[in-house]
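Every protein chain of the complex appears in place save one, which is left out.
Chain naming follows the written order as A, B and C, and within any one chain the residues start at number 1.
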Amino acid sequence: MKKVIFEIAENSPLAAGVYRMRLAGDTSAVTAPGQFVNIALPGHYLRRPISVCDGEPGALTLVYKVVGHGTEAMAAMGPGERLDVLTGLGNGFDTALAGDRPLLLGGGIGTAPLYWLARVLRAEGKRVSAVLGFNTGDDVFYEDEFRALGCDVTVATADGSYGVPGFVTDALRPGYSFYYACGPEPMLRAVCEKASGDGQLSFEARMGCGFGACVGCTRETVNGPKRVCRDGPVFRKGEIVWTR
Amino acid sequence: MKKVIFEIAENSPLAAGVYRMRLAGDTSAVTAPGQFVNIALPGHYLRRPISVCDGEPGALTLVYKVVGHGTEAMAAMGPGERLDVLTGLGNGFDTALAGDRPLLLGGGIGTAPLYWLARVLRAEGKRVSAVLGFNTGDDVFYEDEFRALGCDVTVATADGSYGVPGFVTDALRPGYSFYYACGPEPMLRAVCEKASGDGQLSFEARMGCGFGACVGCTRETVNGPKRVCRDGPVFRKGEIVWTR
Amino acid sequence: MDALSVTLCGVELDNPVIPASGTFGYGCEFAEYYDINCLGTFSFKGTTRAPRFGNPQPRIAECGAGMLNAVGLQNPGVEAVIAEELPRLAKVFHKPVMANVSGFSLEDYAYTCARLDEQPQVGWLEVNISCPNVHGGGMSFGTDPAAAASVVRAVKAVTHKPVIVKLTPNVTDIASIARACEDAGADGISLINTLLGMRIDLKRKRPLLANGTGGLSGPAVFPVAVRMVYQVYEAVSVPIVGMGGVSSAEDVIEMMLAGATAVEVGAANLVDPYACRDIIAALPGAMARYGIENLRDIIGGAHG
Partner (left out) sequence: MDALSVTLCGVELDNPVIPASGTFGYGCEFAEYYDINCLGTFSFKGTTRAPRFGNPQPRIAECGAGMLNAVGLQNPGVEAVIAEELPRLAKVFHKPVMANVSGFSLEDYAYTCARLDEQPQVGWLEVNISCPNVHGGGMSFGTDPAAAASVVRAVKAVTHKPVIVKLTPNVTDIASIARACEDAGADGISLINTLLGMRIDLKRKRPLLANGTGGLSGPAVFPVAVRMVYQVYEAVSVPIVGMGGVSSAEDVIEMMLAGATAVEVGAANLVDPYACRDIIAALPGAMARYGIENLRDIIGGAHG
């Protein structure tokens, strides 16, 4: 964890209600795809946790969805403005588990952190497949970016307006060595039930602090209570206990 | 009263802890010297009441002193930034009472609203004297500006480091037709006791709204309770009841 | 009835937005800024039997996301309100007004309420048994169920119009006090009055307010107000007027979901004189965003 003042280099719409923000600043604490940052926004008491879509020395890319007043305020910010950010939060994905044919399963905004993961896995020479699910065609983002990394990409939309009709679980094809999933909890649960083999899943949660102090975001696991913000947000399939 | 978004044209230090802010915007509601504006500042719940130092169509000049977090935030703002301001608050001075040789008595930051008053009185061809009192030489501001208007200016400092040693009441000279005073309450009280003849005095107060709704700033007068923000801030000598 | 209208104790309001007592005077200041007939109604300045100057200065202190006030029921007294304020109001406001009343004894409450009950302009009596800024100023009545009930009975015995009792949040069990008021005949409950607070002047090293303590209002208290409205809704069957830090159309909807039939807006009027007008204008858009057709249908909607 490191507290860093970033400068906004870019903040532009990407899809319906989805924005991409590029930040310039010290990224030394950001070490693994699947980690997130926690952003202080003027006029809002709690920080906003946003997963890292891509990271490189000195620059972070965040892809976020406007879901409330906080993210609304974020979307209204412009280049040159500064943000107080806690960086390098959460465990991130374990690429050592990937095997040679990893499958990435993204649901809506949950697609964002999988991009950096895909880039790392491709750099390791893995054959990466990605199934990206959205509600409708207007929500789709980063399809081309995943392709540009050399991933085998399938897009599914719940309303069938684009790509394969249905959910990511309807577009599953066998032949993957390990899966990585990120998205809303119902999607993750469906993935666990329908996807064969082992995987890691990244969870969302309402967080207080984002670094493990308030235990506000705790969920039960087979290894006892775990904090999504610090022990997660990524959990191994076998650890997960479905409470809702 | 009119709610106006102003743009800051200038915001620069004038004396020890004293700043001058020039605002560009609709000044149609500002009608008399001695009126004040009430400024909304991000991160502060209540507005900050600041007396108008000078006004002309499309432009306001405020001279304010940094006394807390709010005015600190004001001092940190720069040209181009926008402010949400309630304008044209308070009754202001009645120049019809001036006679031909009005005397202006300013204490510290209370000197600010007297500048516009002096300009109006000079424009009406009055012979204006001004006695401006400060704690020390470093606090003195607008001496030259009052002179440039053609006022007979005397500066007094409590520590004697500049001008006449002592308070404004020590620098009083007879021969004025009416006086106008603005400053901290102890100074106003001393003026009422020591200055002969009639006058108007402008009071400071802790305000909630600034436009008469909350009656937070009420003070007793010979005509019953009056709101400093709306029935004042200027009161006739004969109305005033000294409570503290 | 249109999508914004609600019925409060048998009287229909065009919308549920009501400027709260003590933040709207007797209406005339705001009538200069906008046509106050756009309001559901408003609750006028807390009125007592005799004129009051209130507390010494200073009476106002700023806080994070709110303010303290210790005005102490400054008002010209009920006879001056009837002789001067109500006629002046009649020229600019053509709806029933809510008459807010405070007192220091059962006789005070009964006398003042009876006088205002006779005034045709008055639609409701809002009986404040919760002023935190006056010693024995109603707050003592508002913290004990039996004392609260005694005020309600005294007022109901001499009035005909709906009596809404305004409760203090500075209690252990708000529901029991609301229930006692309902049992004593209250036609409605309004809450919350301000939370008792204090700020200290670091320069003088003394309490900032001359009165020592003051009442906290503003967004800071909103979650406490929502909780208490929710609790009182489960305890009584009379309508509830919810208030406490409401500053937006979303806040109005949240209060109504918690159980409020109408919603008072207080401190927001002091930082923006157009707050209530703008909140009313924003309601239809907010309703659309949350799939709400008629406001009256969501009252208490958050209760399973």
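Here is the rule we go by: contacts are C-beta pairs under 8 Å (C-beta built on N, C-alpha and C of every residue); 3 or more make two chains touch, one makes a residue touch a chain.
Values in this document were obtained by computation on a predicted structure and should not be read as measured data.
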item	value
Visible chains in contact with the missing one	A, C
Chain not shown: contacting residue from C:Leu216, C:Val238, C:Val263 or C:Leu283	C:Leu216
Residue, one of A:Lys3, A:Arg82 or A:Lys194, that touches the chain absent here	A:Lys3
Residues of chain A (touch criterion as defined above) contacting the omitted chain	1, 3, 40, 44-47, 70, 86, 205-209, 211-220, 225, 230, 243-244
Chain not shown, touching residues in chain C	61, 63-66, 68, 143, 170-172, 195-200, 202-203, 205-207, 212-213, 216, 219-224, 226-227, 230, 245, 247, 250, 253-254, 257-258, 290, 298, 301-302, 304
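We take it that only the chains that are shown with their structure count from here on.
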item	value
For chain A paired with chain C, centre-to-centre distance based on mean C-alpha positions, whole Å	46
Computed distance of Cα centres, chain C from chain B, in Å	36
